[in-house]
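Note that this complex is displayed minus one protein chain, with the remaining chains in position.
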Amino acid sequence: MLPEMTEINLQPFDVEKVRSDFPVLAQHVYGKPLVYLDNAATSQKPQVVIDALADYYTTYNANIHRGVHFLSQKASQAFDDVRVKVKEFIVASSEREIVFVRGTTEAINLIASSWGRVNLAAGDIVLVTTMEHHSNIVPWQMICAERGAEVVPIPMDDCGVLDMQAFGTLLTDRVKFVSVVHTSNSLGTINPVKQIIEQAHARNIPVLVDAAQTVAHQAVDVQELDCDFLVFSGHKMLAPTGVGVLYGKEKHLEAMPPYQGGGEMISSVSFSGTTYNEIPFKFEAGTPNIADVISLGVAIDYLNAMDRKAAAAWELTLMKLTSEKLSALEHVRLIGTAKEKSAVVSFIVDGVNAMDLGMFLDTLGIAVRTGHHCTEPVMHRLGIPGTVRASFMFYNTAAEVDRLVEGVKKGIQLLRA
Amino acid sequence: MLPEMTEINLQPFDVEKVRSDFPVLAQHVYGKPLVYLDNAATSQKPQVVIDALADYYTTYNANIHRGVHFLSQKASQAFDDVRVKVKEFIVASSEREIVFVRGTTEAINLIASSWGRVNLAAGDIVLVTTMEHHSNIVPWQMICAERGAEVVPIPMDDCGVLDMQAFGTLLTDRVKFVSVVHTSNSLGTINPVKQIIEQAHARNIPVLVDAAQTVAHQAVDVQELDCDFLVFSGHKMLAPTGVGVLYGKEKHLEAMPPYQGGGEMISSVSFSGTTYNEIPFKFEAGTPNIADVISLGVAIDYLNAMDRKAAAAWELTLMKLTSEKLSALEHVRLIGTAKEKSAVVSFIVDGVNAMDLGMFLDTLGIAVRTGHHCTEPVMHRLGIPGTVRASFMFYNTAAEVDRLVEGVKKGIQLLRA
Amino acid sequence: MIAWWKELKKEFNYYVHNVKDIATLEKEIIEDFSLFDDWTEKYQYIIELGQKLKPLDDQYKTDDRKIKGCQSSVWLHAYSNDGRIYFDADSDSTFVKGEIALLINVLSGQKPEDIVAAELAFIDAIGLRQHVAVTRANGLAAMIKQMKLYALGLQSQAV
Partner (left out) sequence: MIAWWKELKKEFNYYVHNVKDIATLEKEIIEDFSLFDDWTEKYQYIIELGQKLKPLDDQYKTDDRKIKGCQSSVWLHAYSNDGRIYFDADSDSTFVKGEIALLINVLSGQKPEDIVAAELAFIDAIGLRQHVAVTRANGLAAMIKQMKLYALGLQSQAV
């Protein structure tokens, strides 16, 4: 095993340099250096992103778009610039296709509610996968309950790989929408979304891609994917909490009714009738999260400025290293072993409760997540109550992997006693 | 006039000390010291609020509520503490009544959509006022259109005072909900919400109070008001953009269906059926805006620590000073002259376009807002296209009032040429 | 305190009804925990307690005895005798069992009115709350609530 690991470790990525951009990583927890392996829950933020917030509030905080004064102009310009950055980041064809939301969950709710209310009818089916995050299940359940439609999951196998044959069979005339996770947050599986989109489009069915776990880790090109909608959260890609992106093809956004009403999304209001603003503003009611949108732009700049290929390779290196070392331990079983996989390692230990192990690792300063990771159907499918999950970002190190593995070893000793 | 002004100026409030807490106010714009009089659009933030953001991202950023590790515990604790602070800030009876949202607009949409969809039927009426912000009109228009109900405005007089007699007449059996603005953002009028609530409750009609322009300027006690819902935005009360509060009486929140679905708001999910979490979590789908919620708590601390009575008196002093000095200028007409009024001065100048004057003031470094201020029905009612609005916060000074008045004087000279 | 005596006392307290009052028992726990330097030691001690907790008879692991709001499965069984209330509990989490052991140590064998009134300040004092209470993953608050509800129910039954 050693030669292979050495080879793996030779990826040309200067992780120590990158780490120094993330102040939180220098933390000590219970007197021990923090090992942050809960990146799928939320990523840490580089100093430039934190500084952008302080800079905004210290020098040009103002409400945007309707103000004629300097601060408002400056804030509006900064805000609008981010829409262009996001457009370029996911290679959309127009910034009219970029809607700012609170996060992935809100984006999916917006689409389910707005698209669903006018397009779903009794007997219709919305296809999702068994490995969806709850945020890509519940909004569809809610609108389907209202419209008399049904949410049906595409099954997966024991390794956490989507059953594409079953997908073909499930893709009947009753299916009106397909909403799939690109990268599973609990298993790491990367789904063949391009193929799914092709097959769905062959039947004129629109497809939403939940890219919450994707955008920080690999390049996304919505035109190449040809997805109808793509959604993600800022907080999982180095940006602050409270901001996310909904991409939608112009034709869909134009046709969809507004979701929330209020300031910004209207063109004119009277009690005899209100006319809505054009896209994307039609979907942005109320004062937006200005500061966090601006910081999202800085996060995108940060990602763009780095060698993303090297970063991605480094993350996969860490994932492989962890998988190898953990699976070599007695009683440990990896959960989610798809070939196409992101830097997420989920595992269980025979005879050890996941939360107990997670708490033990916490006592050592190691942050992992435990439980169902908001994907209960995955756990149900695999017949387990939950997993311990270590999820990586490019700023993690091989030494941290070792500390995790050591911790798990000790934890097993203690907890299987 | 001078003796009266001198008297007014004697309010015991150390504005220079307070100003030093707000770094943005030290800005120069086009080489001139910034005069920020656009506080009704958004307030500036004290250094402690800005620091709280940096502190969060630098030392304990983590996703909350489901994590067993130290950072997550710390972030969860900080987040939960704010719910208690908000509860105390508005004197709610339980933190279960406090829902975190993006802002006032989202809060009203949540109520209109969730409460409205199950409680409004064809022929029903939702009463609002003529002076509502669009955010308290459009969400009701949207749900009413869906349910076959109607939005009806309570009229106001030429001074911007609500016609309470008309309200009595409009309060028929068809009325199912009353949604009123506490403090008008374009006129400054403070409405008799307690009386409105009493009259509506006599007929068992629930009342929502839009307190977006209230909470930073006066004390609010939801139990004393006995309102059913109360909503406000953080960004107008010294907190960051992207966070707001929805207060709802427990009985209403319990009875209402969820609004958005996804992580956090569920108790368990499966494809055969999903059960929702208890309030307030039922209404908080997805990763919340953790950092900004925590900073909202710091903004509340800041407000609580100051002499709020003196601050409020100071704001009213500035408002009166401005009103007096502006109305003494030829061609100027004040818009909104209710006796009960907050620190907002709206005005128009005969023969001068509001935006032109606003832009001229901008060239002098003075930030005001121009236009309809998202209250088009007010402008329509008064037969004017819009106003110039100076809105005050306790950190404004009498010298800033003078600069505004001087600027308006010069602007009139230039623009009426 | 001499170790073997401490052990004995603890076992004694877990398995027969409490003869000491809640305040005294809380004070003892606080004393025990004061020996530990850090969270790792506290954690390990709670795990030990959990490993020693008498398992709940499978017949009591029913859905109505399951406590909602925990990441792990927790069952709580209560019965009364002589005007006192006794608790048995189990969980698939050893840590949760340890927490339950602490609660049982303090509350089991007490009078219903004392259980209802108990503020359980020891949870804060030993620094447990900061590690578990704020996260919904750990159902400590739910367990305490359930114990109090049982006490309330059995109290009114008794009347």
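The chains carry the letters A, B and C, assigned in the order they are written, with residues numbered from 1 in each.
Keep in mind that, in the parts below, contacts are C-beta pairs under 8 Å (C-beta built on N, C-alpha and C of every residue); 3 or more make two chains touch, one makes a residue touch a chain.
This is a predicted model, so every value here is computed, not measured.
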item	value
Chains shown that the absent chain touches, full complex	A, B
Contact residue for the chain not shown (choose from B:Gly188, B:Gly261 or B:Gly371)	B:Gly371
Per the touch definition above, residue among A:Gln223, A:Ser267, A:Asn304 or A:Ser327 touching the missing chain	A:Ser267
Sole contact to the chain not displayed, among A:Arg19, A:Arg66 or A:Lys410	A:Arg66
Touching the absent chain when the full complex is considered, from A:Gln77, A:Ser270 or A:Ser327	A:Gln77
Missing-chain contacts mapped onto chain B	30-31, 353, 355-356, 359-360, 362-364, 370-371, 385-386, 414-415, 417
Missing-partner contacts on chain A, residue numbers	64-68, 72-73, 76-77, 80, 267
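The rule is short, and it goes like this: only the chains that are shown with their structure count from here on.
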item	value
Chain whose Cα centroid lies at the greatest distance from that of chain A	C
Length of the line joining the C-alpha centres of chain A and chain B, rounded to whole Å	32
Whole-Å gap between the CA centroids of chain B and chain C	47
Chain A residues counted as touching two or more neighbouring chains	30, 355, 359, 362, 370-371
Per-residue multi-chain contacts in chain C, two or more chains	71, 131, 137-138
